[in-house]
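Yeah, one chain of the complex is gone here, protein chain that is, but the others are all in their spots.
Right after this comes chain A.
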Amino acid sequence: MSRKPAVAPRASIGGGGGGVPGALAISSDDMCPVCKTIRYLNKDMEFLINPECYHPMCSNCVNRLFNDGPNQCPYAGCHQTLRRKGFRSAFFGDLTVEREVDIRRRVAAVFNQVEDDFETLGDYNDYLQQVEDLTFDLVFSGADEGRRRKAEANLQQWEAEHKADIERNKKAGREADETARRRLAAEREAARQRRLEAAREAEEERLERVRSNEEALDQLAKGDGAAKVQLKRRGQQGRPVAAPAPEADGAAEVTGAAGRLSIRGLKEKKRAPESTGPYDPFAGYDFHPDRYKLRDAFASDWLDGFARDPKHSTGGYDVREYYARAMFDAFSGMGVFIGDEKETGSLDMSAREVADFGAGMAAEQSGPVVAPSIRMEVDDVFA
């Protein structure tokens, strides 16, 4: 060892590596402390460490120094004898962490008891505390060589005394890992089966739909009356939970029921009814007036003028919309009795809504009853 790098000797280095300051962390633009090569000159430079002392050096140095058998660590003041075989690249950038992980791995291999081995949880926790104390002594008692030695001795003693136990636990641990792996694999397989099943059912459903469509078309082709059945059936399937229509056609009901039987598991209760049946773009809403009939034209001298006025029609204004609105305004609110709705909650939404709005809007709750759906048609002040 003629040439030793001028690295300041470290008092604590020795044995299993008494403590490696964080300053040894490898960074990308590092320089090999032994041969002073910098990464600029050797792009592929790789740092290796030996768990004996955790001193990093580049792979070239390792080859150069240790190819001919064991040699002393080239760091000044470090008297560890290292072998080529012991070198590896560090997993962690910070070598203190690397070292701690190594130690913990070693301790964990020896103290591999599991909770089942203890009588009470308290005992297990005490054991864990003990192991952690020992680990801590091994890892962090850099300056206090005595404590580290003692811990090391404890560890070796325990290992020697409980060889059989350790071996047994190791085996049990491996078995547990194996079962966990198998369980995961089984779960994956089950999920795959579920998906296959779902795909198959979707396909069946599609075929069913195609078939029923064809049937409906046949029916339509046969006669006029079938059209009504068709419309009714479609409406039924679209509704999320439709009460059985009292006057429903027998055939329509059967198909409806068959479409609903495809519920698979209770967990999907929420989505199953939605996914069956064709998509209803209106989502079950219908605003066709049932108290009056809207005609295409209502005779009115006043309105007819606007209907013909190009100023109105060119921009898309449609007098028919005005008819519709006037009729809507005139008839909405008929047959709505707030009192009843509030008491029975028959209209599940609006009963609550009425109350809400009542609180927010109405100035007097006990005053004359105002139907909630009457739109207050005040002349809009904003043109």
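Please note the rule applied: contacts are C-beta pairs under 8 Å (C-beta built on N, C-alpha and C of every residue); 3 or more make two chains touch, one makes a residue touch a chain; residues count from 1.
Everything below uses one rule, namely that contacts and distances are computed from a predicted model.
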From "Serine/threonine-protein kinase", "Exosome complex component RRP45", "Oligosaccharyl transferase subunit OST3/OST6 family" or "Mini-chromosome maintenance complex-binding protein", the hidden chain's UniProt protein name: "Serine/threonine-protein kinase"
Selected residue (touches chain absent from view) among A:Glu161, A:Glu178, A:Asp218 or A:Asp318: A:Asp318
Candidates A:Gly69, A:Gly122, A:Pro281 or A:Gly339 - the one touching the absent chain: A:Pro281
Chain not shown, touching residues in chain A: 88, 91, 101, 104-105, 108-109, 180, 184, 188, 191-192, 194-196, 198-199, 267, 271, 274-275, 278-279, 281-283, 285, 287, 302-303, 306, 310-319, 321-322, 324-325, 328, 342, 349-350, 352-353, 355-361, 363-365, 375, 377, 379-380, 382-383
